[in-house]
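Below are the structure tokens for one structure; questions will follow.
Complex shown without one protein chain; remaining protein chains in place.
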Amino acid sequence: MTTIQLKKVTKNLGGHDVIRDVSMVMHSGQIYGLQGINGSGKTMLMRLICGLIRPTRGEIRINDEVLGREITFPKSAGLLLESPAFLDMYSGFDNLKLLALIQMKIGEQEIRDTLRSVGLDPNDKKKYRKYSLGMKQRLGIAAAIMEAPDIVVLDEPTNALDTSGVEMVKEIILAQKKRGALVIISCHDLTLLRSMADEIFVLEAGSVTDHLMIPDTERGHLP
Amino acid sequence: MKYIKLLRFDIRNGIAGNWGLFLAPVILAVFAFTELKWRVSALWVYDATYENFTLSYADCLVYTYGGMAKYIPNPTNPFQFPARWGGTFLLLFLFTLSYPVRDMHSFGQQVLIRSQSRLAWWLAKCTWNLLCSVLYHGLITLSLLCVCLATGADLAGEAHAEMLCLVFQTTLTGTAQYTAIPAAAFFLPAVASAAISLLQMTLSLFLRPVFSFLAVSVLMVSSAYYLTPFLPGNYAMFIRHVFFTMEGVTVSAGYYASVSLIAAAVLAGSIRFHRYDIIHRE
Partner (left out) sequence: MFRSTLRIECGKALRNRLFWFSVPIGTTITFLSLVPQVKSYYASLRFMNSLAGEYAGKNPHAPMVTLFNRWIGGECYSLGEAVYFFVFPLLVAIPYGWSYCYESRSGYIRSAVLRSGRAPYFYSKYIAVFLSGGLAMVIPLLLNFLLTAMFIPAVRPEPSYVVWYGVNGSSLLSAVYYSRPFLYVFLYLLIDFLYGGLVACMSYALSAVCRNRIVVVLLPFVVLLGFKYICTSLIYTDRVRYKELSPLSFLHPAAATYDTTWLVVIAEAVILFLFTFLLACVKEKNHEIY
């Protein structure tokens, strides 16, 4: 059971508040959507939750441990932030293998299964630098979910994906929720977000301006 | 344990793929040997024995890392920065400049989150940096050894201090007149270079990488300009050691200073990186 708590979190960058007084509570087994226009602070908030940046004021607790003080990073998190970044000279499989070797939670079979689940061929020897944008995005999603982390953070996961890719992402996100992960996604497409998320935080100029609870029935009705 | 994994990762991606790190030392060593041979043969005007002089391996090492004699500012004595000596060290600083920052803003983010520890990541990068220095200077010494073997130079002989002072256009006033140069001295330039390289990497957390390279270049020029134990570049210049010049720097001071600089850079970097915002900055 994972809980993320943000208490009056503010982040100031270059004299400008990019996140302002944000408070929220998130629990595992739920999908949380971040919605807002470009520059509203969605990616910054995700960075804060992942520990890549530190809040100027306020605190972030993950399972009651203060991020940046008691823990440096969430103990179990998978991340896709902005555009995926991998090593050009390796194939997709080799890239994921390198990452998996750090925590040694999964073996080659799990990597292959994850690649298949995102629509990539695990036996493809093509180097990452030759991947299309859609393939890079799929690989980024695979990296975020392959170790079955407790927290899954996906920033614009449907970027550069075709219709079947978008459906694939939806299925993956719902599968993550089903296994009990806490999923945080951002998306420009409000319709798509409403079809997946349990709660949506609407961000504007770094502040949460609205908090929508999406009933099950609404998620079930939409294609 | 995580540190070892991160280090292995850095060795694979930051060293194995860096062909310049392997090629440049070999080229530098060959050039240094050839140049020394030319310069020694030109010394026949002072002493005819230099015309067919047999160089020793120690001579080659001293020449490669010689630097320049103490500079005395004077309108009639223009300052000439030792280009080969400077290039030898600045190339290493160039090779170790962009990898940590590039990694931090791309694939390294995934690695960092999985490692759970900023300190382990930073220490792995510091170790990678030191390994690069060791490899680079190790390749220079190895290449010089191979060249000496191939050309019949004396591998076991001592450095010819008087000849080297003539080549560097200075007077031998140091202890090499009476005693041999200890082996420990031959490692000092590499250790000093590793310290400065680590300083550059730490500075990259505060400044943009290009400015940290600029700062280190200024440090090297200043070290060539002033003979003082407070500028670490002096320890990387053999001709400024106490063996060659009376007012020179000592080997023990060199090791203390370099190790202190390494420790300070690692500590400052770990403190800075602990609070560092990992955002791709333009």
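Per-chain residue numbering starts at 1, and chain names A and B are given in the order in which the chains are listed.
Rule of thumb we're sticking to: contacts are C-beta pairs under 8 Å (C-beta built on N, C-alpha and C of every residue); 3 or more make two chains touch, one makes a residue touch a chain.
Because the structure is a prediction, the values reported are computed rather than measured.
Taking every chain of the complex into account, the chain not shown here touches B. Checked against the full complex, the one of B:Ser106, B:Thr173, B:Ser222 or B:Thr250 touching the unshown chain is B:Ser222. Considering the whole complex, the residue from B:Trp122, B:Tyr136, B:Phe213 or B:Phe238 that touches the absent chain is B:Phe213. Within the whole complex, the absent chain has one touching residue among B:Met1, B:Ala48 or B:Ala83, and that is B:Ala83. The chain not displayed touches chain B at residues 31, 35, 38-39, 42, 73-81, 83-84, 86-87, 90-91, 94, 97-98, 101-102, 209-211, 213-214, 217-218, 221-222, 224-226.
Here is the rule we use: only the chains that are shown with their structure count from here on.
Chain A and chain B have centres, each the mean of its CA atoms, that are 44 Å apart. Across the interface of their complex, chain A is touched by residues 2, 5-6, 9, 13, 17, 105-107, 109-118, 275, 277-280 of chain B. Residues of chain A touching chain B in their complex: 13, 47, 50-54, 71-75, 77, 79, 81-82, 85-87, 89, 95, 98-99, 101-103, 143, 147.
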